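Shown below is the structure under consideration.
One protein chain omitted, others in place.
Here the chain labels run A and B in written order, and each chain numbers its own residues starting at 1.
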Amino acid sequence: MNRFDINVPLVKLLVAKDWQLFEKQLALYVAGGIVALCLLGMAQRWSFYVGSLVLIIVLVSTACFAISNSLIVERKERTLAFVMSLPVTPMDFHVAKLIGNLVTFGVPFLIIAGGAIAVVLLTPLPDGLVVYGLLIFGYIFLAYCVSLSIATVVESEGWNTFAMISSMVLINPFMMVLGQIPSIADNISRDAVVWTTPAVAILAVQVVVGIGVLAYTTIAHCRKPTFY
Amino acid sequence: MQSNQRLHSMDNLRALAMLAGVFFHAALAYSPIAQAFFPTADRSNSAWVDLPIWFLHLFRMPLFFVVAGFFTALQVQRKGIGGMLRSRWVRVGIPFLLFLPIVHMAISADTLHAARTVAHPSPLLGFIRDLLAMGPLPSMPPGTGHLWFLYYLLLFCVLTWVARALGPGGLMARLAAVPPLWLLVGMPLIVLPSLAAMPVPHPAPESLLPQFWAIGYFGAFFLLGAVIQQHPLLIERMQRHVVWLLPASLVLYATFVWILDGSGRVATLSAGHLFLAFLEATISVWMTVACVALGRMLLERSNRVMRYLAGASYWIYLAHLPVLLAIQYRLMDLPWHWSAKLALSIVATLALCVLAFELLVQRTVLRRLVGTSRHDNSPEGLVGFAPP
């Protein structure tokens, strides 16, 4: 059997299993996302800030939740041994977790990011916010990919929690750093989307590194013949 | 078989609500209140038009949402929550994404054409004409247009999943066990804050972002429909109240009209506005409940014409507005009485939509999205956007 062969029905089963296990929390985040969109839709200054804040909270918690529930909790509650006993290879397991995470985090992430950009472009808000917003979403994406990879590779719950919380908390300093870069900060309040070299470079690094670490962990899993 | 019988009345109600929708939009052109904002507002208009349409406005869409809630719950019961969401995606999500740009472009193009060519433009057309004279039109924030119903339907389907995943079990049963009188008093109070936040008469929630008030207002009716599906006895218990619900709603509406005094303008957040919102909320609930109860009493039979209209109602709902506006733009300069223009625009719109339904929908791939199976009497075949 080739290590790249995927046991598709079992992968589907594992994804469906995770979906059923986390449906409740996921529903909670979707509800939070809808409330945030409604707040944005009120077109008031205060509701815009509160709505944006709720959106970021929902995104960050969805990210942490997806990783923690699908990988860390399974280890902690020792249900992982049960899953490993099913007719799956480590690669099947990894792919199932990747797909599950793409659904639980990726879909809300894309909807919220797309929605937020649309709101900026379609409302009187300065369009310069688009670049700033994309860099923030890019940061969340990167933090998520790094945390997910660490959770896949490292078994220690403490390190995982540390990696997840620290990478997400660092969003604040990151936003401050963005504010210190004149070519990015100065364009936020302009009513035009201006892509400067630092902005493009930061976004490119976020995307490339994010996808890179996920690809690396996937390849590492291809090499693993069994779970232990 | 009881559930199938109930299906007939829900289908018939859907067909009637759809017809009421065509009438409502057609009549806006001849309503003094709508003169300021409706693109085909005609020189010939009458306050008599306002009387029925703003009454209709208060329960036409709520009734649609009751029907939608009913069929959504039915679908969850039959196919599970995943099956419901999948079929809603095909029957509501895809049509929404497909028709939104088409409808938007059709109406925009025709409106721009009318703004340039109509001799007796409406205030809105005149405004567009003035803007055109000054240069290129500023871009408008795109909205959902009259397809907002689909947008909220999708949202409510997602919220149905959220509620089932999070909600306490037995909530529906508890709601259904509420005595009818309590429901008739309580539900207006529940939707009151939503309506109080809006001008009178309330506009359509056409923004691309969801609105709290629309979720609260229409969501309450969607929930009512789902409760009725789960607990059909509820609507039977409502039936004995129909005798007073209708006249009482009419009396409340008379009060509403008297306070509104034809101006259509009462400052929001005033005591008068709150009272008007209260009247709106009460009429909304009472008339919607009365319609559902009357439907159960009178419309349980399957009638060929009504079944056809129910099947075609989704398509007619999607297509009627661009067709209607196209007809009414062409009627604007004619020196006819408003009643003739109204009658002609309704009949022509329905005829063209039915023709298009036969030619463009039932014989093409669109049938899967917005059409109906010809020989299928199952709800899957009969239902349009409210059902699967």
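We adopt the following convention: a residue touches a chain if its C-beta (ideal position, glycine included) is under 8 Å from a C-beta of that chain, and two chains touch if they have at least 3 such contacts.
Convention: contacts and distances are computed from a predicted model.
Undergrad: Which of "tRNA 2-thiouridine synthesizing protein D", "ABC-2 type transport system ATP-binding protein", "Peptidase S1 and S6 chymotrypsin/Hap" or "PrsW family glutamic-type intramembrane protease" is the UniProt protein name of the chain not shown?
TA: For the chain not displayed, UniProt's protein name is "ABC-2 type transport system ATP-binding protein".
Undergrad: If the full complex is used, which shown chains touch the chain that is missing here?
TA: Its contacts among the visible chains are A.
Undergrad: Out of A:86, A:153 or A:170, point to the residue that touches the absent chain in the complete complex.
TA: In the complete complex, the chain left out is touched by residue A:86.
Undergrad: Need a quick check: the contact residues on chain A for the chain that isn't drawn.
TA: Touch set of chain A with respect to the missing chain: 1, 7, 10, 13, 17, 20-21, 77-79, 81-82, 84-89, 92, 225-228.
Quick note on the criterion: only the chains that are shown with their structure count from here on.
Undergrad: Within their complex, state which residues of chain A touch chain B.
TA: Per the stated touch rule, the residues are 23-24, 26-28, 30-31, 34, 37-38, 40-42, 115, 118-119, 122-123.
Undergrad: Residues of chain B touching chain A in their complex?
TA: 141-142, 155, 158-159, 161-162, 165-166, 207-212, 215
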